[in-house]
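One structure is given here, and the rest of the page talks about it.
As you look at this complex, bear in mind that one protein chain is not there, while each of the others sits in place.
== chain A ==
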Amino acid sequence: MTTIQKKSALPGQTNPIAHLTEADIEQIGIELDAIRQDVLDDRGASDAAYIRRVIDTQRKLELASRAVLLFSAFPPAWVLGTLGLSVSKILDNMEIGHNILHGQWDWMRDPKIHSSVWEWDMASPADQWKHSHNEVHHTYTNVIGKDNDLGYGIMRVDEDQTWAPMHLGQPVWCFINAVFFEYGIAAYDLDLGAVVKKKQTKDPDFRRRAKQVLGKIRRQVTKDYVVHPALSIPTGSFLPTLAANFTANVVRNLWSNSIILCGHFPEGVETFEKRSIEGETKGEWYVRQMLGSANISGSKALHLMSGNLSHQIEHHLFPDLPSNRYAEIAPKVQALFDKYDLTYCARPLVPQVYSAWHKVVRLSLPNGWLATTNAKNAPQQLAILYKMATGDRRTRRLLGRKLESESRAAAA
């Protein structure tokens, strides 16, 4: 993808909002505000009962799974317990933690279910995550250079970012990041990469936050890899329980990473230039959220397990509405997309994950390389790639231009 501001200048690419007038954009804002207000007006006891039911289910599932894992030396118990614990951890992170930390349930005035006090089963402390996620990502969604969720500062996620040889490794980084996602998120919330690069690791504020993260990680690791395995010693299940907890954490990591990749990475999602959000109106902010997010279509179970981030578009428009309401407003939001001739990016889970990973791979290569490569010219293309990867900046620029013009010619 290319920021929508540059698309209008490129042949074969169109700016998807070029047809909208200023008045259209403001009207979209008014209509979305009305959808939000409808939900606020009838938010009530049944919504409160919903989140309490999910929390209750998750806690009972966790208790039951951990109880079964006390006997995890017995293989069926291992399988059942690991499965239950994985689901429980996913519910804790997605439908419960993510959404409570967004303040979706603050209106209940329940001092135990409130964005200001909630803590979740994950390496990143809730406070730090709220800053990097709620504040930075949700405010500057898909703005290149502002929204660090675009590539988490370690990946090339847009054609406009200059390609460098190190990007060849990005499918591998991306996979490792997926497996250990909770630690990736913790490092990301700390802004670890930038802090190390700027040699600010002695900064007292960074130290304080790093200490907070390490404390959280220590407690999490002690629970999953010391206390529960130790409790399983009487049945000879120390190692099986440890392995079960590790597996459940990895399953949760892979799942949440996939859901999050689907939210903003798939083909068809737009990115924006930093300049474009100066003096942005509420209507323009809404339009950016509409085009900067992608949904996953699927069953109720998928919506629940994804924390309703399968309704990423609705979530980005209204991050503080209760998640159980996204499904109900989705048709209204989609009708608005249709009315203003905008593309509502929604696909089932597998195509959406594929689309996101395809992009990770495509952007690990120079612009146009994948598009101009086929079985016949593969050897020559690999030679070009080798030259670009080993050559100096000038070589890369020249060969890169050639690839881009070839792929444009092929597209036209």
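Note that in this section a contact is a pair of C-beta atoms (placed from the backbone, for glycine too) under 8 Å apart; a residue touches a chain by one contact, two chains touch by 3 or more; residues count from 1.
Convention: contacts and distances are computed from a predicted model.
Asker: Which protein name, taken from UniProt, belongs to the chain you can't see among "Multicomponent Na+:H+ antiporter subunit C", "ABC transporter permease subunit", "Lipid-transfer protein" or "Ferredoxin reductase"?
Answerer: This omitted chain is identified in its UniProt record as "Ferredoxin reductase".
Asker: Which listed residue, A:His98, A:Lys130, A:His311 or A:Arg396, touches the chain dropped from view?
Answerer: Answering carefully, the residue with contact to the hidden chain is A:Lys130.
Asker: Which of these, A:Gly44, A:Gly145 or A:Gly169, touches the one chain of the complex that we don't see?
Answerer: A:Gly44
Asker: For chain A, which positions touch the chain that isn't shown here?
Answerer: Residues of chain A in touch with the missing chain: 33, 37, 40, 43-49, 56, 59-60, 63, 66, 101-103, 106-111, 114-116, 119-121, 130-131, 134-135, 138-139, 216, 219-220, 222-223, 226-228, 231, 282, 285, 319-320.
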